[in-house]
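Removed: one protein chain of the complex. Kept in place: all other protein chains.
We just call them A and B in the order they show up, numbering each chain from 1.
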Amino acid sequence: MLRKALLVLFAALAFGWPLVIENRYVTHIGVLIDISATVSLSLNMMLRIGQLSAAQAAFMGLGAYTSTLLVMRLGLPFLIAFPAAGLLVAAIAAVMGPIFLRVKGVYFVLLTFALGEGIGLVFQEWVSLFGGNNGIHGIPKASLFGMTMLTPRSYYYFALALAGVTYLVAVGVFRSARGAVLDSLNENEELSQSLGVNALSYRVCVFAISGFFAGLAGSVYAHYTGFLSPEAFAFSTMVDMLAINVIGGISSPLGPLLGAILLVPLPELLRDVKQYQMLTYGLLLMAAVLFLPSGIAGGLRSLRQWQRSP
Amino acid sequence: MTALLETSGLTKRFGGLKAVDDVSFSMAEGELFGIIGPNGAGKTTLFNLVTGTLRPTFGEVRFRGNALTGLKADAVARKGIVRTFQATTVFREATVLDNVRRAHLLRTLHQPGRLLASLIEWKASEAEAREILDLLELDRFATQKARELPYGSQKLLGIGMALATRPRLLLLDEPAAGLNPNETRALAGLFARLRGRGVDIVLVEHDVRLVMSVCDRILVLNYGQAIALGIPEVIRNDPQVIEAYLGGADEIA
Partner (left out) sequence: MLALTLQIVLNGLTTGLVYVLMALGFTLIFGIMRVVNFAHGELYMVGAFAVTVLSGKLSWPYVPAAVCSVILVGVLGSLLERFLFRRVIGNEFNCMILALAVSICLQSLGLIIFGPDEIGAPRPVTGVFHFGSGVIPADRVFVGVMAILLLVAFYFFLNKTHFGLMMRAVAQDPEVAALHGIRPKRVHTAAFAIGSLLAGAAGALMAPIYTVFPYMGELPMMKAFIVVVLGGLGSLSGAVVGGLLLGIVESGFATMLGSTAAALVAFAVVVATITIRPEGLMGRRS
């Protein structure tokens, strides 16, 4: 009950603060937080079924370029390009899934890593389609139902809605019956399979859903920044999403939310000492792994349990 | 009459070793079928070949006339052949009742696409689960966590979970291993009750006395080969079987 109240309060704050603090720059950070949170949540879904997908940043890129190309080359409206981006990435994940998701553990990480790098190279090399290292400039602003989104605040609310929906889906996937199946698979796959569960089909499902939301986030990113380059979807971005999950906490979708809020503004807070940004980041990640393996969300949960016990 | 389960020429090679060598048998509906053999005879390998855990090098497995060879373990389970494990394989943190309910749920939700049925199935699963626990005499443990159960009861729970999937054929992997004589006697009683429900059983076992007392027909393996197949009386007196168990001859008598 308290948890729900806190979440509602949290949502209210997230919704309300741009109405009070009319700062373009802070709102810009907010947009980035929401986009990062969406991609991080997509990674979180995979982490919770025990697969570290290092391809999520590349999926985001696929969504970004797809949406951009649909709008700029085919003249489609954002309203179509946006969901199409998500669906295309989901379709790619669904096709690759049955082959790649047979691989587990560290091999899956390496596999998706290679995949991500490969996709990044394609972005760099296929110049006629993706613009190569120079990327694509002048991406049109997103427009919904005739109204063009021009201000950061409009994108903030759009991205916030996306992050919110992604959060609810991330929670919903692991709830009730389907959650029970996924938990059973995680706990004892051999037993679950001996009772008839097709483990691969479940994993492909989660993979496709995670790809969907990563793609949508990419689309928002593209139309918000107006500019795409392969660098934005490279391994360093993947590490960011991973850090957000590790520091925020993996075992619940709340983790990546908290992680995004904490980590995305960090480079901005440390803008004057750019070299120390990275170091702080690395040290935070190290500290999380060594001292707080279940992340901040896990730490909060433990704190609550410790407070409750006599 | 089509056999319920049959294998023909089933062979599994690991490198140069033939763990299962050209084994053929068939099991009819309504039979309680036993598979015995000394250590290393290939019982477990044969078992794993039937359940889809291993792929055969040669040979076929057929269930009700349909080929099973090459199907993965979960597909085999969906066809109606469900196995138990030698180790105590249960969901340790869930209650005993929930374990059985979950088994039913997992069977129903074997694909993500079947989620629509989920809510209804979960509610309905409680009554059936309780009935299964009753049958296994585990009902007094219903609300305890699975990991708190004594070893023998955990193994029974494994059988209960398999039953929750409403199998056509139950494959039991050494269910008597680690059980004391009382528990083993109770197990024999359970088999009788299961037969009454129309669940056919294939039993892979070490405990020859148990197998002799409950099974209709027995297959004996040695060094991966089938050396005898028949009713307990015949098996008891088969010279090859006696020789295979040399040193354990007391067990057969």
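Here are a few things to note about the model shown:
The criterion applied here is as follows: a contact is a pair of C-beta atoms (placed from the backbone, for glycine too) under 8 Å apart; a residue touches a chain by one contact, two chains touch by 3 or more.
A quick note: this is a predicted structure, and the numbers were derived from the prediction, not measured.
Counting contacts over the entire complex, the absent chain touches A. Between the chain not shown and the residues A:G172, A:G226 or A:G282, the one that touches is A:G282. Contact with the undisplayed chain is limited, among A:L7, A:V26, A:L115 or A:L200, to A:L115. Note that of A:L7, A:V26 or A:V103, the residue touching the chain absent from this view is A:V103.
In the full complex, chain A contacts the hidden chain through residues 52, 99-100, 102-103, 105-107, 109-111, 113-115, 117-118, 121-122, 124-125, 239, 242, 246, 275-279, 281-283, 285-286, 288-290, 293.
Definition applied: only the chains that are shown with their structure count from here on.
Centre-to-centre separation of chain A and chain B, using mean CA positions: 45 Å. Contact residues of chain B toward chain A in the complex are 51, 72-75, 77-78, 82-83, 85, 89-93, 102-103, 105-107, 109-112, 115, 118-119, 121-122, 161-162, 164-165. Those residues of chain A whose C-beta lies close enough to touch chain B in the complex are 176-178, 180-181, 184, 187-188, 190-199, 201-202, 205.
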